[in-house]
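Shown here: the complex without one of its protein chains, the others still in place.
Coming up: chain A.
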Amino acid sequence: MSQTTSADAPARTRRPSGGLDIPKLLLEGRAFIALIVIIVIFSFLSPNYFTVNNLLTMSAHVAVYAILAIGMLLVILNGGIDLSVGSTVGLSGVIAGFLMQGVKLPGMEVTLYPAVWVCAVCALAVGAFVGWVNGMLVAKAGVAPFVATLGTLYVVRGAALLITGGLTYPNLRGDPALGNTGFDLLGFNRILGIPTGVMVMIVIALLGSFLLNRTAFGRWLYASGGNQRAAELSGIPVKKVQIRIYVASGTCAAIAGVIIASELTSANPTAGNSFELTAIAAVVIGGAALSGGRGNIRGTLLGAFVIGFLSDGLVIIGVSEYWQMVFKGAVIVIAVMLNRIEVRSKRIKNAGAPSAPPPGQAGAGPGSSGTPPAVNTAKP
């Protein structure tokens, strides 16, 4: 046995848990540093930035990104990508809105007004279905994830527009007389002063952490993203894993869609446009590798906060929309570069490190070994 160092130990000997630990975050979480820098800068630039109320408002925006990004993380851990989530946000909102407006039963004079929870569940079911289609395309039909989900991106957006005829369903507050009030509770309202979306985000993040760190499914996901052939030969149902993560991603997108519709108390078929890119950005800022097998919930959450706090900050200090885009793009690249530097220096110091970061910790380099990539290690 070779001995372990003590020098590297603090940064690396860590349990693969999703728990918070400030020194560890400072040491490894470059995204965390980026977040602090953003908060400090905007607090200087605008007195309204660092106030409880604004932080809560911004968190509500972050929540939507974060929920999408957590779903995206699962897919990216598998080495896939889900471009359809933005469209699913739109479609699920529309489904909820459509049901809230009341459904005329064909041939009868009655209009049904489903309860709010029924509307929400139907919207989620549609999101899950879109995910399932993605999963089947990728796992069973062997379509590349990028292509499959690019296809559903268009189809789903088209469906949303078709349902509403391009219009927005306004005023989804419901009517006490019809017994379908309460839709605004899902996003517009606050519970104990905290936006519902933030609560949902916390629940999903905890569930996600649990899933990734403590369950067999989490391990299957990391393994099949790292090396699908090896995972398969170890008895891991790689196809099933693939289908389930797309379903999870679609469901997360639908949750975000319902929250957005509730926040606005209206359902716009174009809601969520280009959100898939924001979600991907959050995941990569959080240190995940697009090649699969590396990434974790904590990093992804941080990534979502970086993007959300930055966008809102730019709005608050009144930067023009065009400059906002430039800044956002620059921050994404810089944040990921910081991650890369970290990985590289780790690799130079020690391509493997005694007690190196377990999968799921920050580190985006494919293959952390110093040896050249071996033949065929890639997923088919």
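By our rule, a contact is a pair of C-beta atoms (placed from the backbone, for glycine too) under 8 Å apart; a residue touches a chain by one contact, two chains touch by 3 or more; residues count from 1.
Simple rule for what comes next: contacts and distances are computed from a predicted model.
Engineer: Can you tell which of "Sugar ABC transporter ATP-binding protein", "Hydrogenase maturation factor", "Sarcosine oxidase subunit beta" or "Protocatechuate 3,4-dioxygenase" UniProt lists for the chain that's not drawn?
Structural biologist: Choosing among "Sugar ABC transporter ATP-binding protein", "Hydrogenase maturation factor", "Sarcosine oxidase subunit beta" or "Protocatechuate 3,4-dioxygenase", the correct UniProt name is "Sugar ABC transporter ATP-binding protein".
Engineer: Which listed residue, A:Ala148, A:Ala223 or A:Ile280, touches the chain dropped from view?
Structural biologist: Considering the complete complex, A:Ala223 is the one touching the chain left out.
Engineer: Any idea which of A:Leu162, A:Leu233, A:Val315 or A:Ala330 touches the chain not displayed?
Structural biologist: The one listed residue touching the chain not shown is A:Leu233.
Engineer: Where does chain A touch the missing chain, residue by residue?
Structural biologist: Considering the whole complex, chain A reaches the absent chain at 1-5, 7-8, 12-13, 214-216, 219-220, 222-223, 225-227, 229-237, 289, 292-294, 349-356, 358-359, 366-378.
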